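Dropping a structure here in structure tokens format, bear with me for questions.
As you look at this complex, bear in mind that one protein chain is not there, while each of the others sits in place.
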Amino acid sequence: MGEKQDDIILKVDHLTKTFQVKSPRLFEKPLALNAVNDVSFEVKRGETIGVIGESGCGKSTLGKAILQLIPATSGDVIYNGQSLMKLNQKEMNELRKEINMVFQDPYSSLDPRMTTGELIEEPMIIHNIGTPEERKKRVIELLKLVGLDYYHSIRYPHEFSGGQRQRINIARALSMDIKLLVCDEPVSALDVSVQAQVLNLLKKLKDELGLTYIFISHDLSVVKYISDRIIIMYLGRIMEIGDAKEIYANPAHPYTKALFSAIPPVSPYEKKETIELKGEIPSPLNMPPGCPFGNRCPFCTEICKQSVPELKAIGDNHEVACVRYQRGEIS
Amino acid sequence: MNKEPLLKVDNLKTHFNTATGIVKAVDGVTFSLDSGQTLGIVGESGCGKSVTSSSIMRLLPKNGHIVEGSILFEGKDIVKLSQKEMLQIRGNEISMIFQDPMTALDPVYTIGSQIMEVINAHQKMSKGEAREYAVKVLKMVGIPEAEKRLKSYPHEFSGGMRQRVIIAMAIACNPKLIIADEPTTALDVTVQAQVLGLMKNLQKESNSSIILVTHNLGVVWKMCDTVMVMYAGKTVEYADVKMIYSDARHPYTWGLLKSMPKVTDDPNIPLASIPGTPPDLKLTGGSCNFHNRCKYCQEICKNKCPEMKEVEPGHFVACHFSKEELVEMERRGGND
């Protein structure tokens, strides 16, 4: 297939998003909430990179910031060699044909007043793609592609089940010339057997259409199933990043280990030891110095509190941001 | 060894009247639960698991009625009790933990007053005693600085902490049965592990029974002794948890087990999904509710509703065909 060199479709470069939050005390300066804090990683064309973490880790904000749906505070996002931060709104809008999002909640991400056909056609109308006849044809094509049918195009969103609505969401995102999709918890609101349908569909479409996915989810089993590589986030920073199978088999970061130990067992015979994390997640407004995981980590020592650990490689396609692990003090 | 079960539900049917017809939300649910045991009710949205819990608590909306069946709690049929008699039972002998910790607590009252409200409703205590007891209960669920936190409001707690408070309210009166309706669905996975661990410990200490309603099979493996699988308002399979895992007999249960992504799965094999969607509950009853999605569907399935059969001691299945017959069908090419 030609060159072996990795084809990087997207590069996130020291991306930071800070929210200003009003201080609860009168007359005080607003406090800074670093939802996404100095995040850097690359995405190869055709891969699925999963982003996992618990509430407040910043994964949703990351997805939106990458797509410039919310303005980043600093850093850059480079798509196909082009810096997105340097584009004006019109130029960015052009690119939205190629990079876009599948939203989380199938129950609220579709305008209840529009029919399915109108919803799927809309992105094409916005970007002036094709004639009205061509668009109608494409709508039927897309419906079939996601496993629905032509007679669904006159129905309203509330007349569909959650799984079907999510398919409509996907069809809508594909109506343009999509190359990269950010999927923000696309199956979290769905039942298990329906999740399976949608995940299979996403995988199939990726292979057929040569897409790249950034898959954001809190469901560890789902992320492992669909991802080639994964990123584990905690309080706005990347704790660990690398090959999915490798990380699930050999988690390095203490947070990753705790996270995986908390996954419910796969059978009633499995006796699992859950690593109990002490303390509570610190308020992102009042972060202690050093490693963000410090106050809850069973291995935290003085050196951890000195500075924020950097991501360093510990194997082929495996990086971790833990000072003690990098020094070989823990494994 | 042959104690009477704490709870025995027999052919429960709860129907709702709507403008377009009768919604048979629960249409034939049968199970039993012993003291100190945990039953998992598993199913997907719309299968009727939440309505089953509401029926046991007799907390149904105006247009919902228990039309058939019995709910025997310690030998007494709850269905026949008046609302006044139910007040004695709710919060006291049977209590409930709801799904969403963000909205299950009243935001304008301190958690202390909410816990004491439950205590005062069922036990005669002085204000001081009730306060002490509330602190004790908060400590039991692992809330740090319990004394101080009595005065806190719900919004000052995180989701996991709020759920602990709700658990505290549920166990305050030492109920014999706790119904937990998706108690950890809205929580992060690490918090979920903590809360489930807490529930298990509390259960060991008090020997209460738990009904755990969930759609997450992993939680079932971790917490439950017996499992009841529901589909479209009916019990389709009911057995010991290990039997369900290794020897499930209903095609829906098979589908459910196969469609859950597990970390041990091979990502190259597509997840087995069940094609189609659950039926409209106004149209069910004339056939096997699962037939239009079942790959083993035969003529009889389209016309007759299957009965619950005890296929081995303690293992009940509602399917026209036995496992051997289904396997044979599969071998011969299935029915597509």
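Note that the chains are named A and B in the order they appear, and that numbering of residues resets to 1 at the start of each chain.
Here is the rule we go by: contacts are C-beta pairs under 8 Å (C-beta built on N, C-alpha and C of every residue); 3 or more make two chains touch, one makes a residue touch a chain.
What we mean here is this: contacts and distances are computed from a predicted model.
> What protein name does the UniProt record of the undisplayed chain give, "ABC transporter permease", "TonB-dependent receptor", "(2Fe-2S)-binding protein" or "DNA 3'-5' helicase"?
Going by its UniProt entry, the chain not pictured is "ABC transporter permease".
> One chain is left out of this view; which of B:Thr20, B:Ser82 or B:Asn268 touches it in the full complex?
B:Thr20
> Out of A:Glu122, A:Glu141 or A:Glu310, which residue would touch the omitted chain in the full complex?
Candidates A:Glu122, A:Glu141 or A:Glu310; residue touching the omitted chain: A:Glu122.
> Out of B:Gly36, B:Gly159 or B:Gly285, which is the one that touches the chain we can't see?
Of these options, the touching residue for the absent chain is B:Gly285.
> Using the touch definition from the top, which of A:Ser23, A:Ser74 or A:Asn93 touches the missing chain?
A:Asn93
> Looking at the whole complex, which of A:Asp38, A:Asp105 or A:Asp219 touches the chain that is not displayed?
Considering all chains, including the one not shown, the answer is A:Asp105.
> Which subunit B residues would touch the chain omitted from the figure, given the whole complex?
Those residues of subunit B that touch the unshown chain are 19-21, 279-280, 282-287, 289, 291-292, 302.
> Considering the whole complex, not just the chains shown, which residues of subunit A touch the missing one?
Contacting residues on subunit A, toward the hidden partner: 67, 69, 93, 96-97, 100-101, 103-105, 107-113, 122-123, 126-127, 155, 158-159, 169, 172, 176.
Assume only the chains that are shown with their structure count from here on.
> Go ahead and note the Å separation of the Cα centroids belonging to subunit A and subunit B.
Centre separation, subunit A to subunit B: 32 Å.
> Within their complex, state which residues of subunit B touch subunit A.
Touching subunit A: residues 44-45, 158-159, 161, 188-194, 196-197, 215-222, 241-242, 245, 255-256, 259-265, 267, 270-275, 277-278 of subunit B.
> Show which residues of subunit A lie in contact with subunit B when the two form their complex.
Spelled out, the residues of subunit A in touch with subunit B are 54-55, 161-164, 191-197, 199-200, 203-204, 218, 220-222, 224-226, 244-245, 248, 258-270, 272, 274, 276-277, 280-281.
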